Every structure is written in C-alpha cells, then in structure tokens.
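Every protein chain but one is kept in place in this view of the complex.
Order of writing sets the labels: A and B. Residues in every chain begin at 1.
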Amino acid sequence: MAVIRKAVWIAAVAYLVAGQAFAAEKLRVAYVHVFDDAPVVIARDKGFFASEGLDAQVTMFTSGPTLVKGLVTDQSDLGVLGFTNAITWAAQGADLKIIGKVQEGYHSLVARNDRGIKSLKDLKGKTLASQAAGSTADIVLKGVVLKSAGLTDKDVNIVYTAPSTALASLRSGRVDAAFLFEPYDSIAKASAPVTEIYEIGKVWPFPCMVVIVPGRLTRERPEAVKKSLAALRRSMEFMKEKPAEAARVLAPSFMAEEGLAMEGKTIAPEEIMLKSLKTNIFDWRLGKNDLSRMEELTGVMKTLGILKEDVPLSSVVDLRWQTELERQKR
Amino acid sequence: MEVPLNARSRREPWPKISIEKLTQSFGDLTVIDRLSLGVADGEFLAIVGPSGCGKSTLLRVIAGLAPPTAGRVRIDGVDVDGPDPRRHLVFQEHALYPWRTVYKNVALGLEIERQKPEKVKRKVAGLLTLVGLEQFAKYYPHQLSGGMRQRAALARALAMEPDVLLLDEPFGALDAMTRLTLQDELLRIWLDSRKTVVLVTHDVEEALVLADRVVIMTTVPGRIREVIPVTEKRPRDRGSASLAALKRTVLGILGIEPVIGNVRVPDTNFSI
Partner (left out) sequence: MADRVGTAEAVARGGAAGFWHAWLVRILPYAVALLAILAGWQLSALLFPAYLIPPPRKVFSRLIEELGRPAFLVTLGRSFYRLAVGFVLASALGIAIGLLCGIWKFFRRAVRALVSILQSVPPIAWVPLFIVLLGFGDAPIILVIIIAAFFPMTVSVMNAVEQVDGLHLDVARVLGADRAQLVAKVYAPAVVPAIVTGAQVGFGNAWRSLIAAEMVGGVNVGLGWFINFAGEIADMTAVLAGILVIGLVSALLDGLVLERLKRRLLRWKYL
C-alpha cells in the first residue's frame, strides 16, 4: 500500500513539473493596426508565437502613442510600433528598450491631380492629411519630408486624422494631399485621381516599426524576449517565401472595411495585400544604417521641440537578443 | 331672478354697467345662470356669496377678460368686447411684477398708454402718497408686506383713472387688522372720486361697511338670491346695531347661524 501511495505522489509531482516545462509562457503582445505591423498578425494567425512556446494575447491599437502608454503602465509586455515612441518616453524617464526591427518606413505622399501639386514645394498653403500628431510618421513628415522642400508645418495646413478618414477626405477633395502608408496608399492610387509625388522609403530609408519592450521584461524574462523575436523573424521569412498565402491571411485583418469602399471599381482585397507586401520592406535586423538614421531622427525631434534633452540611443537600444538569434541561424 | 335696474344714481339715469341675462359656462359646467344686474354710475356695489358661485367669473366678464357664453354686458351702453383700462380689475393676488420696483409697477399702465415721462412721474408720485407708499417707491414687491403690495396694486389701478373699478376679493389674503385699514383707505378714495365700484368679497361685514347695495349670490349655478340696500351714511360704525342686524339678515339668507359677535362667512358650498 505504502509503495503505491508513494508512486502516485511521485507521478503527480513529475506531472506538475513536466507540465510547467511544457506550459506556454504568457505574453501580452500589442501592435498598431497598420500594414507595417503585418508580421505580428502573421505570427498570431499562423501560430508562430505558439510554436516558440508563447501564449500570446495579441491586442490591436489605433496608434503608436496610444500603444506605448500600455507599455509604460505595465499593461502590455511587448509592442510593435514606431520607434520614436520609445524615445519620447525614455526622455521622460521611462524604462523602455528597442530590441529589434520589423519594418522600414514606407510612407508616400499622394496628391490630387487637380490641385496643381507636382512636387513637395507646391504643398505650400495646401491642406495635407497626416496621421496621429506626434507619431513617428508625423515626425518624419515634418522633420524630414517637409524640411527637404524648405517647408515647415506652418506653411502647410496639416490635419491629423485616422488613415481611413484621410483616404475619404482625399477622395472627396476635402484635402489636397495625404501622407499615407499601406494599404491606404495602394487603395488611394487605385480608386482616386491622385499621383504619388514622394515616397520616403526611396529617398530616405529609415527604421519605422520596431519591437519595444519594458526594461523590466529584459531583466526578468529574457527568454520570452528571445522567443518573441524568433517568432517575428519566422513571420517575416514566411511573408517573403509565400506572399500569396500571406496575403490571404492578412486580408481579413486589413481589408475588411476597405474592400467595399471603392466607387465602381472592384479590386480583390488580396491584390491590394500583395502590392503592399511588395512595396514594404520587412526585416528583423537593426543594422548600422538603421542606427544612424535613428540618431538623425532623434536630432530632428529635438529640433521640432518634441524632445527637450538628448537621449543617447545606447541607453534605449538593446540588441543582445538580435545578436543571439543571428548566431543561431536556423 | 330679475332685479329691477336701480335708478337711484347720482349722475346718469341709465345704469353704468348693465348685465342682461348673462350666462357663463365652461364646457358642461354653468357657472353663471341668466344673471341680470344693473350698476348705477358712481355706485359702490358689493357682491357676497360662497366660493365657487361665479363671483370672480362675473367680474372677469365685466372686465372683458372672458366673452359671455350668452347674454350681454354693457358699459355706458356699449357692449364689452375686451379689456380696457377704463374698467380696471384688481385681483386678489396682487399680481405686481416682481422684476419692477413699486414705482415702476404703478407706472405700468401709464407706460402702456405711452404717456410722457414727466406726466408719469407726477401721477405716480401722487398716487404713492395717496396710498401711503411714497417711501417705498424703489423697493421690490418681495420686500414688502402683503398689505403694502395690495396698496401698490390699488395705486396701479387708480393710475389709469378708470370709470369702473372692479375688485376681486382684494383684501382676502391679508390679516384682519390690515384688512380693516385698507377698507377705510378704499372708502376714503371712493368718497373722493365717486367711481363706480363693484367689490366681490367673502367678508359680509366688509360689504356692509362699504357698499350702497349688497348682492347675495348663490352657488353653482350662480344666480342672484337677494339684493340688500344699505342706506346708512358712510363712514359707518362697525359696531352699530343696525349693521349687526343687516349682518344677521345676510348670513341668514346665506344659511349661517350667527354666533354672538363677529362672524365671517366660511368657505363652504351651499346649495339653496
């Protein structure tokens, strides 16, 4: 009798311990509802998080600045968003780390054909729709795009709206031009009389969407950090190798509202997705060029008055896991 | 009941106010039933009766605020077809405008007539002195006592120099002492100007002290029960035996047993 009881006890303990080893690690993942963050959607829907042993609770946000507040107040563990959000909060004293890249900035400036805007300079005095004020896209717009044409945000009437509203306004003619990213850019070109007069990725590539985590996570759960980067890398490789399948997976998330919004022309949502996949550059590695661009943009933020003091990049960027993953090439 | 038009007038042989077979109904309810009455020019007529017998309604019809359902009302031989400052109605609630000072309230009618400001000033000053409110010209109604407010209402009425003064229980809401004081005031003013006055009141004694004739009305439907002439010279002694006798008569007609001393007609509904 005593032997059987002992055996039961050992089996129970072994089961619990083994259970712990196989239990998936919980992680609260947040992303911005833009095509730039497609790898997160792929990782979720194709099960890449799960296969790395992560039980990811994925939440969607409407803008980077909104998302980062969740990181700072311990409501999210990991976020994919514009990198300037880490800088602004780090400057105030928050403990955030940038640990990897997701996408290179693709924003195109499209203008209505009937407004006489042929180049950036012609934007003077016109109305331009941009995204959330203070977001990475907005900073790039003011500090790089407009600056390259010698304009400031006082010379152009900038209105800040959600991308779908920007699109509708462009179509109805309420704004003369818009600063858009995918898939809105492709939709606009397909459904409105607009021309692209500038695309930043062509002239000034910069790291836009990055992976940001609270410093606490890097110290307490380094394994989780590594696993999430690995999952995202797999997503991006998948998107490169099987774009058609990726397009199908992404369509419901990004095209649900827009599919019907085209007047008279029926364009398959997946077609838009494929186009967007081609034009965007998804890469999981932050390289030297990326880092120097980030330095430049930090300087721009200071010029625009968004940053009051300097923030040394080294205090915010932590590429240990990226290096580890690079070494263990699958 | 048909009442012969009292021809005992001071100036005109014809009645100033002539009410002929007046019927007033509100929907199914007949408040006044074929009432006929004549008021001579310069006469002081009092109307007493229980509540709800149409006394107030009668005054409103005479004032022109309500058109008669049937019958006619004539003043100076002309049918009454609307309100007119020459026949002013003083309400029981003073109805002073709370946002106007006493002065401005009294001046209201003159303002409506668009009189010249200097004339208005003179008149109002005189009236305020007449009713004893000259010190309170700049006060607002809510700062005054009930008696003072009613005096202001009287002054407002007199400002229009109406031929006919209709008073709907003007002292009903005041305390006994103030009432006596104001009754004397009213008498004094009337003796001075000899306007035609129709006073509606609950207070039998008040009617007997002031009026030439006292009309007793019944209740729903309102009709004239009796008309009592009072011939004693004014000012009358409230405590006199003749007055007391008249009072017993009136109360008897109204169906009330008097107790020794002063009795006030209570608010009850009689059916006679």
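As a convention for this text, contacts are C-beta pairs under 8 Å (C-beta built on N, C-alpha and C of every residue); 3 or more make two chains touch, one makes a residue touch a chain.
Computed from a predicted structure; not experimentally measured.
Visitor: Of the chains you can see, which ones touch the chain that is left out?
Guide: If we consider the entire complex, the absent chain touches A, B.
Visitor: Any idea which of B:A70, B:I112 or B:L191 touches the chain not displayed?
Guide: That would be B:I112, which touches the missing chain.
Visitor: Using the touch definition from the top, which of A:A149, A:A168, A:I267 or A:L313 touches the missing chain?
Guide: Residue touching the chain left out of view: A:A168.
Visitor: Touch as defined at the start, partner being the missing chain; which of A:M60, A:A94 or A:I197 qualifies?
Guide: Candidates A:M60, A:A94 or A:I197; residue touching the omitted chain: A:A94.
Visitor: Specify the residue from the set B:K116, B:H142 or B:K233 that touches the hidden chain.
Guide: That would be B:H142, which touches the missing chain.
Visitor: What subunit A residues would touch the chain not displayed?
Guide: Contacting residues on subunit A, toward the hidden partner: 63, 65, 68, 72-73, 85, 88-89, 91-94, 127, 132-135, 157-162, 165, 168-169, 172, 174-175, 306.
Visitor: Please identify, in ascending order, the residues of subunit B that touch the omitted chain?
Guide: Residues in contact with the chain left out: 63, 65, 83-85, 88-89, 91, 93, 95, 97-101, 108-109, 111-113, 132, 136, 139-140, 142-145, 147-148, 156, 160, 177-178, 181.
Note that only the chains that are shown with their structure count from here on.
Visitor: Could you grab the centroid distance between subunit A and subunit B? Build each centroid from C-alpha atoms only and quote it in angstrom.
Guide: Whole-Å distance between the two chain centres: 89.
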